[in-house]
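Here the complex is missing a single protein chain, while all its other protein chains stay put.
So, chain A:
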Amino acid sequence: MAYPSMLGFQDATSPIMEELLHFHDHAMIIVTLISSFVFYTITMMVITKLTYKSMLDSQEMEMVWTALPALILTMVALPSLRILYLMDELNFPNLTVKAVGHQWYWSYEYTDFEQLNFDSYMIPTQDLTPGQFRLLDTDNRMVVPVNSPIRVMVTADDVLHSWATPSLGIKLDAVPGRLNQTALMTSRPGVFYGQCSEICGANHSFMPIVVESIPLDHFEYWTHSMLNNA
């Protein structure tokens, strides 16, 4: 999860987020090389004592500095497009969860087998118990089985919201009247936090998302207990 003074991404929990992390490293190396080369060139040009006032052109240099950036951009674009198309693929999900954004809470519906619906409100700061995270914890979490492909359908009830969990590499806009779909797969059990990512009114910063992934038999026990307690 996020911590103060954090500089990088959160640890990846889904295969897509791992791909995104690797791509970010790849692009960052290229960006660092280009920036350091430019910085070196400008420094050398500023502190040099050599002047050659009759330089007119250099065809070879111009050919190189046209072809090389095009090649670098291709090397960045190809992995990027691959991940983009990979993010749109669904791998035969076993479960469908609907996440509906309201002002100012999320509600989750598991309607594959029984009707399991519940709301997920942020825990107010004055009601936090020791160990809970301020502005991030909710009363009910979206519980999913670990290592299973899940289809998440996101929509909204009133205004635009956005369902985001950085650790899973997911950000999906919740548009009223529209169903957006994404594939979710947690590679390890745990609790993963996210926050609403589209301005939606006064409490936009206070409607977080918590995804908890647990082994499948525990998940069945959880669904039973939620249905019995409803």
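Assume a contact is a pair of C-beta atoms (placed from the backbone, for glycine too) under 8 Å apart; a residue touches a chain by one contact, two chains touch by 3 or more; residues count from 1.
Everything that follows uses one rule, which is that contacts and distances are computed from a predicted model.
Within the choices "Peptidase C13 family-domain-containing protein", "Protoheme IX farnesyltransferase, mitochondrial", "Cytochrome c oxidase subunit NDUFA4" or "Mediator of RNA polymerase II transcription subunit 20", the name that UniProt assigns to the complex's undisplayed chain is "Cytochrome c oxidase subunit NDUFA4".
Contact with the undisplayed chain is limited, among A:36, A:66, A:94 or A:132, to A:66.
Residue A:89 is the one among A:25, A:89 or A:217 that touches the chain missing from this view. Think of the hidden chain as still there; on chain A it touches residues 57, 59-63, 66-67, 70, 81-82, 85-86, 88-89, 91.
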